[in-house]
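Incomplete set of chains, arranged as in the complex.
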Amino acid sequence: MNPINVGIIGVSGYTGLELVKMLITHPRFNLVYCANTEGQTTVSELHPCLFGVCDMPVESVDFQKASECALIFLALPHKTAMQTAKELLAQGIKVVDLSADYRLSAENYEDFYCPHEDLDNLSHAVYSLPELHGNIAKDALLVANPGCHVTASLLALAPFLSYIDLTQPIFIDSKTGVSGAGKSPSASVHYVSVNDNINCYNIIKHRHAVEIEQHASALCEAEVKVTFVPSLVPMTRGMLANVYATLKSDCDVAAIMEEFYANKPFVRVRNAPPHTKMTSGTNFADVYAQAHGNALVSLCAIDNLMRGASSQAVVNANIMMGLDEELGIPKMAYVP
Amino acid sequence: MNPINVGIIGVSGYTGLELVKMLITHPRFNLVYCANTEGQTTVSELHPCLFGVCDMPVESVDFQKASECALIFLALPHKTAMQTAKELLAQGIKVVDLSADYRLSAENYEDFYCPHEDLDNLSHAVYSLPELHGNIAKDALLVANPGCHVTASLLALAPFLSYIDLTQPIFIDSKTGVSGAGKSPSASVHYVSVNDNINCYNIIKHRHAVEIEQHASALCEAEVKVTFVPSLVPMTRGMLANVYATLKSDCDVAAIMEEFYANKPFVRVRNAPPHTKMTSGTNFADVYAQAHGNALVSLCAIDNLMRGASSQAVVNANIMMGLDEELGIPKMAYVP
């Protein structure tokens, strides 16, 4: 079978690195193009762990060169992403966008980010969290890849949407490792600030709350409101979303979870609370639910950079190109 | 003023060490007696960080020798604590017990621990979380010192008890550092298990849930039920309890918090979500609340070993002996 040429624009960051690691060993994708803003470097200069493994050049963005790719992954900041996607789509290149630019309705996007500059493509962009949206990405030209907090939250919440009393508050307490904040140095990611500490941030006002609400509402065709509380945990990777909600009536939450995710190769229904580390470096989402009277506790652990970004993006690309969704997707956790 | 002789039984563990550190520099207490099960050692052999600072002998428990103390701190496992307290109280020695043995009603205790062997003293034991119970410890012979998860949870919950709809679920998501699990080696506290990981444990069934329920109910004279979800965070110390509840109606939660803790020297009402590290090594509880419609988010950060155990115990001892509650209590955080 012919290899499928793919590229990455925005290769400098953590999610760019994870994409490289998957794509250079992927059985069908052939990574032929890597770009970032400055160019004139190589993958291993940006990511010295890949010295001798992937020394391919990194160029500044050039849509001419990009045209040899059938599909491009965008690991760019929001706004830059839509400016780039528009050009690529115009050339007939398929796009998996890891930014927020095509995840929200125009209205929601503009409330939380900035004016949207590509409403045309937004109208046909497909938001795909594979276990929840099935093969919706199959014929898509543009896939909006879900965010990390949202992926973990929706996977914990979705099985129970029809069992929850939506008139009562739904709380999501989502704990994230530091890599979720990106590679740019700042006071809040200084080792000394993070080590031996835990703190919440952007309580309620987090941009991901609206993404959860929009897509949870779509799933159950009812208005879902969430109170979202993220916290920063001293660990490099990993995310644990705890969903707290009120059940409408008694139900066997473990059985509901088990049934909802039957035959989903990348969701593991656990019989004990999941450890984020068991998913580290993989696309697995480990879920667990327990009820206490009408109080629901539903948990989902993921790797924020993999299932929360890069490996989910490659799964989506697999689906878009008609491949098996499991192709080239890591399952060996970074344990110990 | 005469020094007051005090002792520690159970000096080997983390809370024993913290007691020593406070008592050897306390302006009025004079640490004259340290004991553990085996004896025949010294404080600095047990805690090499105190080499040259406190080399006093550690003896096996001897009630004759203990009798030179006006007050003794018990940093013992449950069950052993009540067996020891009974003897000390019989000799007229006041006791601050850091275990669970006198924190619960007999019924609740026996449901979660074991048969109670000292019902006589349980009947007059005083459960004292100073900001919530005032000077209740003043004339007490026996104070039950609250647990760490419970201290953080009650301090976040108490200001809102009359504003919360108690018929709806109250969720408490409480994150703890590893020292809360004690000094005994086990698979779950192995560095490799904890590092770069987060996980929940003992969901709902945690023994501290009943302690929260009993004492929150007493505070508001109504039945309070909580769904308690603890998680283990890769940090040595620190605890962050997030209380999630449903408000009966709109209210200014920040103002309620501010007023509730006015003039409390050891509770700091913050205008941003607290960092556990800012309380590390101190008796401070840093609190913060925010509402989202009728959804309440109330947070409390403490040092699990200090405010959650040893420094709160010394505050209680200060109150019992008629001293200023702030005497000898650390306020300088382990920051950076």
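Just so it is clear, A and B label the chains in written order, and each chain counts residues from 1 on its own.
Methods note: a residue touches a chain if its C-beta (ideal position, glycine included) is under 8 Å from a C-beta of that chain, and two chains touch if they have at least 3 such contacts.
In this text, all values refer to a predicted model and were calculated from it rather than measured experimentally.
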Subunit count for the whole complex, all chains sharing one sequence, 2 displayed: 4
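Operating definition for what follows: only the chains that are shown with their structure count from here on.
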Distance between the centres, which are taken as Cα means, of chain B and chain A, whole angstrom: 40
Partner chain B, residues of chain A touching it in the complex: 168-169, 171, 173, 175, 177, 192, 195-201, 203-204, 225, 227, 229, 231, 233-238, 240, 242, 244, 246, 273-277, 280, 290, 292-295, 297, 299, 301, 336
